[in-house]
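For subunit A:
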Amino acid sequence: MTDRLVELGGVPALGSVYARTVLSSGRLGVQRRLGRAPAPAAGGGAVLHVGGVRVDATRLTDYQHLVGEPASDVLPAGFVHAITFPVAMALMSSADFPLPPLGMVHLSNHVTQSRGVRVGDELDVRAWARDVRPHRSGTQVDLVAQVRVDGDVVWTGVSTYLAKGVTAREQPGGATDDEREPFVAPVPTGRWQLAANTGRRYAAVSGDRNPIHLSALAAKAFGFPRAIAHGMYTAARALADVGAARGEAYVWTVEFAKPVLLPSSPSVRVAPDGDGFAYTAWRPGSSGPHLTGRVDPLR
Partner candidate 1 sequence: MSDTYLNLVNSGFTKKVAKQLGLPQPAPLRRYRPGQPLLEGAVLVVGRGTDADAVAALLSGPWDLEVHRNPEPDVRYAAVVLALTQVEHPTDLTAPVLAAAGVLKSLTKGARVVTLSRSSVPDDAPAVAAARQGVDGLLRSLAKELRGGSTGNGIVLEAGVGVEAPSVVGALRFFLSTRSAFVDGQLLTVSSEAGSLPGSWERPLEGRVAVVTGAARGIGASIADTLARDGATVVAVDMPAAGEHMTAVANRVRGTALQLDVTAPDAGERILEHALARHGRLDIVIHNAGITRDKLLANMTPEKWDPVLAVNITAQLRINEALLTSGDFTDAPRIVSLASTSGIAGNRGQTNYAASKGGVIGMVRATAPLLEAFGGTANAVAPGFIETDMTARIPAVTRQVARRLNSLQQGGQPVDVAETVAFLASPAAGGVVGRVLRVCGQNMVGQ
Partner candidate 2 sequence: MAASKTAGPATSPRALVLGGNRIPFARAGGAYAHASNQDMLTAALDGLVARYGLQGERIGEVAAGAVLKHSRDFNLTRETVLGSALSAETPAYDLQQACATGLETVVSLSNKIRLGQIDSAVAGGVDTTSDAPIAVSDRLRRALLDLSRARSVGQKVAAAAKIRPKDLAPSTPRTSEPRTGLSMGEHQALTTAQWGITREAQDEIALASHQRLAAAWEQGFFDDLVTPYRGQSRDGNLRADTSLEKLAALKPTFGLGLDTPATMTAGNSTPLTDGASTVLLGNEEWAAAHGLTPLAVVVDAEAAAVDFVHGVDGLLMAPAFAVPRLLARNGLTLADLDYVEIHEAFASTVLTTLAAWESEEFGRERLGLDGAFGTVDRARLNVHGSSLAAGHPFAATGGRIVATISKELHRRRAAEGRPVRALVSVCAAGGLGLTAILEAV
């Protein structure tokens, strides 16, 4: 596959990206129903690139306060994700992206923060898709975002999305997820108080205004009884709960299971595990967690 480097003039505004994704999803949906949609392929091979990205310190502070981080000049890995997210979205909403972007489910995220990124740094952001593959309920794809500072890769995020009901062109038999072990709630170390406006507040600092997070009405349109918390918000809370012990360089992973319906006060456990920290958030009495993940310092 040859990478095509597509230069963007700047980080796209997510509002216009979402407008286009709605159009593009609608178009794909109609085409699919008519049997004329192109079958999903392993990415279009394009790499979107935005150079010279600078961080607004006020927005950073707002983000840090919202997720429970101290307002330092070091960017939490989740904030870097928020910066790169519009670029990834632009990629998903481009005409040659094989899957319908709206309504795609965020399955997991794997971030490698190889060194600290600071407020004054000039960020070079790239995003591409890779590894379109089957999932038991559709097709999944990795969206990779990478941030370089002074030519060095400092942050790499791999977001795995699922397009439900979309069948991949190449489908090796039985390549679906393993059945999970039954969930046993651990001893909690804390509880998150997530108010009904959690989605709107995170949307304000992250720029991710996906309607399912903003209001119960919009969420119902997508099949949820109430608004749901941004997955990356909950993962960012867990990252913040690990605290200073993670250092500036770490690997931060999350797997999203059951969505967090707002308002909600899930129990959490964020505790040392092996050389790093493991975390789980769940609703007391539930058969499964909302999310699980790890934070492992890179030393």
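One rule holds in what follows: a residue touches a chain if its C-beta (ideal position, glycine included) is under 8 Å from a C-beta of that chain, and two chains touch if they have at least 3 such contacts; residues count from 1.
Regarding selection, all candidates are chains of the complex that A comes from, given by their letters.
If you're wondering where the values come from, they're calculated on a predicted model, not measured in any experiment.
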Check: Out of 1 or 2, which chain touches subunit A when the complex is considered as a whole?
Finding: 2
Note to self: Touching residues of subunit A toward candidate 2 in the complex: what are they?
What the structure shows: 68, 185, 187-193, 241-243, 265, 267, 269-272, 277, 284-285
